[in-house]
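Up next, chain A:
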Amino acid sequence: MGLIYALNGLYFAAFLFLTSLGLSIILGVMGILNLAHGSLYAIGGFVAAYFIGMMTGSPAVLMLVTAAAAAMVLAGAVGLVMETTLLKPMYKRPLEYQLLITFGILMLIEDLIKLVFGGESRYASAPFDAMGSIEITGHTYPVYFLFVMGITALAGLFIWWLMAKTKLGIMLRAIEMDRDMAQAMGIPMRRLTVVAFVLGAALAGLGGALVVPTTPAVLGMGMDVLIMAFIVVVIGGLGSLKGTLVGSLLVGLTRSFTVAFYAELEMPLLFMIAVLILVVKPEGLFGQK
Partner candidate 1 sequence: MLLKMDKVDFFVKKTQILRSVSLEVTPGEIVGLLGRNGAGKSSIMKSVMGLYQPKNGSITFLDRDVTKDSTRSRVLSGLAYAPEDSRVFPELTVAENINLGVWVSSDRPQGADFHHEQGFEIFPKLQQLWDRKGGTLSGGEKKMVAVTRALALSPKLLLLDESFEGLAPLVVRHFMDAMRRIRGMGISIILAASNLGNASKVVDRAYVVERGEILFQGTPEQIMADEKLTLIVGR
Partner candidate 2 sequence: MLEVKDVVKAFDKSLVINGVSFSIAENEVVALLGPNGAGKTTMVNLISGHLQPTSGKILLNGEDITNASPYQRIKKGIARNFQITHLFEDLSVLDNVRTCVLSNRNQLGRFFKPASGYKEATEEARAILGIFNLEQFSDQPGSELSEGDKKVLDTAMTFALKPDFLLLDEPTSGVATADKFKVMDTIIDAIGKRGTATLIIEHDMDIVSDYCQRVLVLAEGTILARGTPQEVMDDPRAQETLFGVSE
């Protein structure tokens, strides 16, 4: 049973990591806490549910790949429009404007989703069902969860590779470390900022796409995820990828074992951890001041 609890914790951690990664990248590179991040995730969810619904009968992996690609493209596109039109004028503005405009965008996207997809919940569990379950130490475990963990690991590795090894990633990190010097070096700030934002938005979309086979896409689905992602990023450290990973694991495993042994504390404990870390180390476990 312990193994299963750990697996559950890992799965939740994977889900959190995937949904908070984009938030973390945007916070790191741009210094903006994007309250509309959850809405981008919701876009991903609705788009993926739509595509999976269209492809009934196709092989599970094909459905998922198409849905995830479509979700990433659309969430990325919305991110692109959002960044270039609404956020661009905000970088030089004080914090309150940055926070409030993303708050406004959050409301706009919520209603736009309703306009486009209607208010009904969208179910897209075909890939989840098709993958079935396997036995792990005598316990049944859904294959899809393992699949999500795998995809998350791949996505994490990809982002690590991108940030550590590629020209693009190294430039993004340079911006994150020292904005002024990056500008003085002639690094194309504008273009890279857009790229980072679109990347973050696409990751949110991917998170939404991978979640709809397990839970229906519903209006307002982004709000709760935003809070969870927010907790992870706060715990891990603003803008730190390593911190996001550690934060996800901490939250995921804590929750899994709390539910198993002292269920009443499930949510309060998470908030308490977050607040405690903020009090002791406000920049988060791996954040830089």
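Odds and ends about this structure:
Convention: a residue touches a chain if its C-beta (ideal position, glycine included) is under 8 Å from a C-beta of that chain, and two chains touch if they have at least 3 such contacts; residues count from 1.
Selection rule: all candidates are chains of the complex that A comes from, given by their letters.
What you see is a predicted model; the values in this text were computed from it and never measured.
Interface remark: chain A makes contact in this complex with candidate 1 (options 1 or 2, touch as defined above). Residue ranges of chain A in contact with candidate 1, taken from their complex: 167, 170-171, 173-174, 177-178, 180-181, 183-189.
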